[in-house]
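The structure under discussion appears below in the form of structure tokens.
Only one protein chain is missing from this complex, and each of the others stays in its spot.
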Amino acid sequence: MSWILTLTTFLPLLGALVCLLLPREEVGLLRGVGLSVALLTFLFSLGILSGFNGQTAGFLHEVDLPWVQALGIRYHLGVDGISLWLVLLTTFLMPVVMLSSWSAIADKVREFTVAALVLETGMIGGFLALDLFLFYVFFEVMLIPMYFIIGVWGGERRLYAAIKFVLYTMVGSLLLLVAILYLYVKVHQATGTWSFAYADMQRLVLSEREQLYCFAAFALAFCIKVPLFPLHTWLPDAHVEAPTAGSVILASVLLKYGTYGLLRFALPLFPHAVAEVGPLLAALSLAGIIYGSLVAYAQRDIKKLIAYSSVAHMGIVVLGLLMLNTKAVNGAIYQMLAHGISTGALFLCVGVLYERRHTRRMEEFGGLWAQMPVFAGFFLIFTLASVGLPGLCGFVGEFLVLAGTMSAGRTAFADVPLFGKAHLYAALAATGVVLGAVYMLWMFQRVMLGPNENPKNRKLRDLTLREGMVLTPMAVMAFWLGLYPATFLRDMNPAVHRTLVAFKEKYSAGAADAEPRMLGQDKNKKEEGQPPAKQDKEEGQPPAQQPAQPPAASPPGTGATP
Amino acid sequence: MDASFPLHLIPLLPLLGAIINLLLGRRLGKGAVALVACGSVAAAALVATRAVWVLGTEGLPSGALVDRFFQADWIFSSGDGLDLHVSAGLMLDRLSAVMVLVVTWIGLLIHIYATGYMEHDPGYHRFFGYLNLFMGAMLILVLGDSLPVTFVGWEGVGVCSYLLIGFWYAEDKNATAGRKAFIVNRVGDFGFLLGMCLLFSLIGTLKYSEIGSHMQTLRQPLWLGWPAACFIALLIFVGCTGKSAQIPLHIWLPDAMAGPTPVSALIHAATMVTAGVYVVARTHVLFDVFPTSAKMVVAGIGAATALMAATVGIVQRDFKRILAYSTVSQLGFMFVGVGTGAYAAGIFHLMTHAFFKAGLFLGAGSVMHAMGGEGDITKMGGLGKHLPVTRWTFFIYCLAIAGIFPLAGFFSKDAILAGAWAARFQLARQGFGPFSVEWVQHFTQDIYPKLIWSLLAAAALCTAFYMWRLYFVVFTGRFRGTADQEHHLHESPPEMTVPLMVLAAGSVVAGWVGVPAVMYHEGDWFGAWLAPVLPPPAQELSHSVEWGLMAVALCLSVIGIASAYLLYYGGISEAARRAAQILRPLYLLLYNKYYIDELYDVVFVRPLKRTAWFLWYVVDAFFIDKVLVQGWAWMVSMLGRAVRYLQNGEVQRYLVGVLVGTAGILWVTTTLPPRRAAAFRLSQQGRRVTLEAGGGSSRVGLVYRVDWESDGKWDEVDTRWSTLTHEYPGQGTYKILFEARDPRWGTSSTRRRVVHIE
Amino acid sequence: MSFDLEDLRRTAPLLLLSAAGLVLLLLEAFSRVRLIGRHYHKKLPPETSEAYAVPLAGSRTYLMPLTVLFLAAALGLVVWLWPEAAEPHYLYRRMLVLDRFGLLLSGVCITAAAIGALGAPAYLREQRMEFGEYYALLLLSLAGMVMLVSAADLVSLLLGVETMSLGAYVLTGSWRRSPRSSEAAMKYFLMGAFVSAILLYGIALIYGSTGTTELAEVRAHLSEMRSAPVFYLGMFFLLAGLAFKIAAVPFHMWAPDVYEGAPTPVTGFMMAAVKTAAFGGLIRLCVGGLTSGRVPEVSTGPTGWVNVLFVLSALSMTLGNLAALRQENIKRLLAYSSIAHAGYLLVGVVALGVVGDAARAPLIYYLLGYAVTVVGAMAVVAALAMGPGQERLPIEQWAGLGQRHPAMALAMTLFLLSLGGFPPTAGFFGKFYLFRAALQNPSLLLLVLLAIVNSLVSVYYYLRIVTAMYFRTPQEEEVEGHVPAAQGALRLAVLLAALLVLGLGVWPGWAATVAEAAKLAG
Partner (left out) sequence: MLPLSYFNYYLALGAVLFAIGAVGVIARRNALIALMSVELMLNAANLTLVVFARAQHDMRGQAVAFLTIAVAAAEAAVGLAIVVGVFRNRRSTQLDDLTMMKH
């Protein structure tokens, strides 16, 4: 039972409690404590890296303690290649966000630090949770601090944006609760024990219709978070009204919960539903790419433009996930990281501009390059990263997704009708590359280039040391993600392969006919040891052991198991 | 066998120079910046030359120098049957040797020129930083051993051209020109990226060396019967048209003149724009697949672009814009060379063109430098006496580009014209609709090549005409500018004139490397150098035909120069003005570049803006947000308001509420179940009719009555069975009466159904 | 026939509470009071009457600690009886029953009353209605609740309901200075009396058709009842009577006015304790008396009580939430929310009928969680709403409280999150636990989905209060001089409630096992 995960998750919460006790006036002290706790969490999270050597496919540093014994709810944390880098992205971004909000957040600093640290606990916990109930608790816990951050420190229409953000997400998460409960009851019917464990849910085989309904609930909850095309209208409001720190966290981490949820829960648990609904979601994600880019082109507010660009980028990620082959899924996860860095950095830049001019409308700016050359350099790097220039973080993810999409017909882990026209999907997705350049460079020119007529822009001072210290790590990560992706792909690849093999195994095992059964349990024989009026398990019952993962015979072709 | 050689030094040196200049340039001062910039390029040039020397002397002719900069993969993903391994490898073979030498040496000359040209520009260090960055990216493009590495260089040069075109970002039009260049390049890159992914999805590898061995799979038809290789080739060609400014995507090059002249010389004449030709040559295996439709498209577009650009160049007034259209036209020539299978000729013209076109631009730079930035040739004239060196070097360049005998232009252009004439395409084994097989064969073998040749010939004629028109208008006749301009006219400083002279020498000498065999039996040294790497042209021409073609080419050039002399010597003559008046519509058409810019604006840019606006205001802000999201919220709150006003405070109304509530529940639980049970389901097998009561679990404790023939007599009374069957004796239609009753309350409901018995 | 002393020991909590009530009454009678005329209270509304007795300030300070002591003792007795109640004992000739279910629910009522009582003096002193009978009535009403919860006979059910209600009527009207309080009391009394008449008539009918009023006997006679219509009508009247007490739609109309009119601590007491006891009675009646394996149609039949409660539950949830959406007054908003929560609890009762015993523990857990949350919330409303003159009830006046009273505002946010069903709180786990039981029978899937949609709608109006507290800037400046009298006791009450809510949310294990153990007699 290694303690590293629990420590990383709950250190920020500890920090939050400490901040609560500090007096309200000690602004400097509060900011210091906030930053140091965030940095400490980042150092501890680096410890998680220790177990990974590029071959580990399963979950590491697992912690599995009973939480509510009567109901089979367990405090079960674990990290694998997929969630590793998302956690590190979170812990890496928090110190940057804390540092960047020193000047932005002037009043109620104590409440802000507490909200941010609680939010960090929620985020880290969510990525590590392997018990669906625990995941749902963290999934909801994140909502409240974000609601406060948008609501208290936001812009003019912050109330509307905050309420809309909470209600929109609540619709999804409540449906998710019903679906999780339904699975929970079905696991009990199939095995007789009450359990929320991810392993049991993965081995649970449902009938075709049940899978479809549960997948619809899961997918809706996560597609709202992504946000996928028709469900995205909360994002621009939330981004525009949130303070800089809020926007960065929202864009870099909270959006990833949608796609992470799809990859971790929605896809592996309901393979047949994925085969059926996959084409629709892929079409929506394509629409999202093109729609997001076009609407971004029509924006006058920089933050709204970047928000819609997130819709486009996340469309690529969802498309990658649905192609069901290791390249596309690797690309999707990589794009999540890259989008986190590039969009987060863009929001930081907008924050720098907002602090100087207290406006985000493009026509207010123009020709700032001469005034603020160093800032211009950083802004250019992040704009080009967002456009997907090779050598910067945007390209690797897009290239892998496009390569995966194009070759989906031959290499997918499930024969989905969609892959017949995978070439067309790849072509449409690639248009995102062009449209991306159109609106990003148009914005860059309107803000940085051209003559500097506006008198207010005359005497803007360049980046301060603090702002420099905020943007430099982001720039370093943008280059690292672009130039040396092996550090990240090395750990993602085995985890993705394992997930997809499990997906294929469950897909080929066929759907249950009437009542649910576990994978590996043949249709007619129910597990004997399940008397009808079953008393709940006592303490001694070891959690349902997941059958040893056989070295998966990789699908036809040369694919050597890692 | 591939020998290993530290090739990574070549791109790394300029990149280091760029980093030093960009980060520390402000504090280093102009001298140091220039030193770092030119020094790094010079070092790269020396290493490159050494590498080419090693390649030439040791190793097999078809071998290459290989350098795996990183041992581990750059991008990799394995496990689903088609593993992707992209490594950051560099390769130097005979083809890239030519490119590397051209890029580094001409790049060096332009760097030296630029130190003079950009002397008193505040962004000095930034300019040289970008220029070095460009050199690094271009060298990565040229030395890349697989398509992704080339693509990295490809996009790198695109960004650098964006930065350099928009270098003087203070004016909006420069920034817009830069953005236009980048976006058009991006459209090209879209094609290149798709081609790359399609190629990978079919053969699993992207290394140039390995593509050849997978030709078998690439010949399989992918779509509509055409082989996959054709589609990949066409997609890559889309990328090349974007980068090398061919017909559909050429609109960005003329606007790119907004950048400083050395940039135009380096990027938009010598190096970047030729990348397209290089990539087509590098992936020639894809283009040589059986139905050579891809090559026909390349040749066709090349020829069309050559003629279109040449004709537009005739009427332009701006000095650099004329040279820009000349570049587009010459690139057309190169693509025809590559398209018709005469790869060596294409690359040869690329090399020679680099010399005189760079020279032309530098000449233009020194003229504009002297004229204080004025670019309109109608305001110049008679500069010959004031700028002697520029004038005579310009004279040599014009001779070279026009294709006069001893100079480079003649040999390379002639090789391409010969290649075009001798080309033989094979389209398909069966006819197309109305055309029979023979006719198609005849067309692709004879008519089409000849058509291309004639287009090229016309383009050559126009080339000679507009270059010499430029020369005569600028350097002869009397000065038409303002007084103080005339007063300032002075020859450029040595660091600008020396590169001019070197390039002039190059324009003369470069041609001798590729003297056609017919003139001097082993004169075609350049062709021999490239032979092992690139396939030879389709077939040889007889000597007489070659001589004939050379003669025709030479005549065309001479005619072009003569007519330019007649019309424009000593300034724009009266005859030229009258001709412009008579052919007014044609003149306007050419002057406005066939209105292609306006066409694109109407077809692409404006609709894009309108759909963006529509999607934002109508679909997003109104439909999804207002109607779908806030609509629900409004509806629920209205419902809430209604419910609240139910409660008006009077106690007695509450009591009435209690009674109504109890009565309601009584009604629901007593009368509803029988009503649901009465809705029976009827199933009929021949003469047997079965009746099944509805209502599911809520029909516990009900009794049923049924009258099969509705004769008023209940056949079955008060049975508890919810499924009743009856065997009808005779045929005919009967009306069934079914009643469900709740004995406790006496509530009941009846349904009747008509049934036909055969 | 001898009188069994054992019975007395087994109903120790009931007896202690009654005795305590009487003791307090006596103490109140002997403490000093001063008669004053109308002129003394200038601020009174014109139509109030001439003169009445006003207790001297500070003469009643010892009453609250005494009450809490008595309640603690009662709680101790409950815990003391817990092991003995493992198997049910019938007391007083099978009028009452001692079983863990009854004990647990009475424990919940006592805890809720204790927290409410802790917070009461600050409010009462502020509104100058300091009088002793408040605590006496509290205890007597509590005694009624304990009887109701452990009733084994319809008659003791009736008596329990009556004792509880009478105490509640008077408490509601105890704020003599405010016209609203007397109006609320009048409405509450009138409807209460009307419905207890219906209850009695129901008992009479059931007695008529089954020949007995004992729940166990009634269940035995279900198969051969003398005449079905009479029995079913009687059952409906019984259900109507209890539905009125838990404020389920359509019997809910009294709740908003009464909860708004009554003094805030009383409202807290009514929302938490009265509702819990009423549900205890309903469960006793439905599970104890009206469910038997041999005659399923009484419970799950078309006219069975499961169907009736299904309809009531759906209506209560929907109307309760919808009405609360546009509510401006905080007490009325929480009143409508309590109607909605009655709907959620009814889902549990329906699940008891359909799924059987599996739904009992979640229902008890939800009752505990809800009671503690609501009593805490009302304590905070009492603390924050104490303005100099008018109580601060409209939500606009709550603007900016997050700044001025951070601790109270944080507690209120926690309670609202628990009511809304957000994860780390008791409310969330309660709802999850309840839906887990309900979902085991597919026929309840629709009801659970309706509950989910309703809790989504409820999130909106709970967050409206949080938005007002934290995001809006306060309009008028707080009168500096006036520091609310809410000292230690009220803060302790709020803290206790908050800790319980959070504790139940984060470590629900122990509460779930206790609820599992609370078996129902028979």
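Read from first to last, the chains carry the letters A, B and C; within each, the first residue is number 1.
The working rule: contacts are C-beta pairs under 8 Å (C-beta built on N, C-alpha and C of every residue); 3 or more make two chains touch, one makes a residue touch a chain.
None of these values were measured; they are calculated from a predicted model.
Just so you know, the chain we are not showing touches B, C across the whole complex.
Touch with the chain that is not drawn comes from one residue among C:T61, C:S227 or C:Q487, which is C:S227.
Here the missing chain is touched by one residue of C:Y169, C:W305 or C:Y462, and it is C:Y169. Of the listed positions B:T217, B:S542 or B:Q652, the one in contact with the omitted chain in the full complex is B:Q652.
Of the residues in subunit C, those that touch the hidden partner chain are 45, 47-49, 155, 158-159, 162, 166, 169-170, 173, 176, 179-180, 182-187, 189-190, 193-194, 196-198, 200-201, 203-205, 207-208, 211-213, 226-227, 256-257, 260-261.
In the full complex, subunit B touches the omitted chain through residues 644-645, 647-652, 655-656, 659.
The rule is simple: only the chains that are shown with their structure count from here on.
By number of C-beta pairs in contact, A-B leads over the other of A-B and A-C. With centres computed from CA atoms alone, A is the chain lying nearest the middle of all the protein shown.
Averaging C-alpha coordinates per chain places the centre of subunit B 73 Å away from that of subunit C. If you average the Cα atoms of subunit A and of subunit B, the two centres end up 32 Å apart. With centres taken as mean Cα positions, subunit C sits 43 Å from subunit A. For subunit A, residues touching at least two other chains, in rising order: 167.
Within subunit B, not a single residue touches two or more of the remaining chains.
Those residues of subunit B lying in contact with subunit A across their complex are 22, 72-84, 148, 151-152, 155-156, 159, 162, 166, 169-172, 175-176, 179, 182-183, 186-187, 189-190, 193-194, 197-198, 200-201, 608-609, 611-613, 615-617, 619-620, 624-625, 629, 633. Chain contact summary for the complex, subunit A toward subunit C: residues 67-71, 108, 133, 136-138, 140-141, 143-144, 147-148, 151-152, 158-159, 162-163, 166-167, 170-171, 174-175, 177-178, 181-182, 184-185, 536. Contacts from subunit C toward subunit A in the complex involve residues 403, 417, 422-424, 428-429, 432-433, 435-436, 439-440, 448-449, 452-453, 455-456, 459-460, 463, 467, 470-472, 508-509, 512-513, 516.
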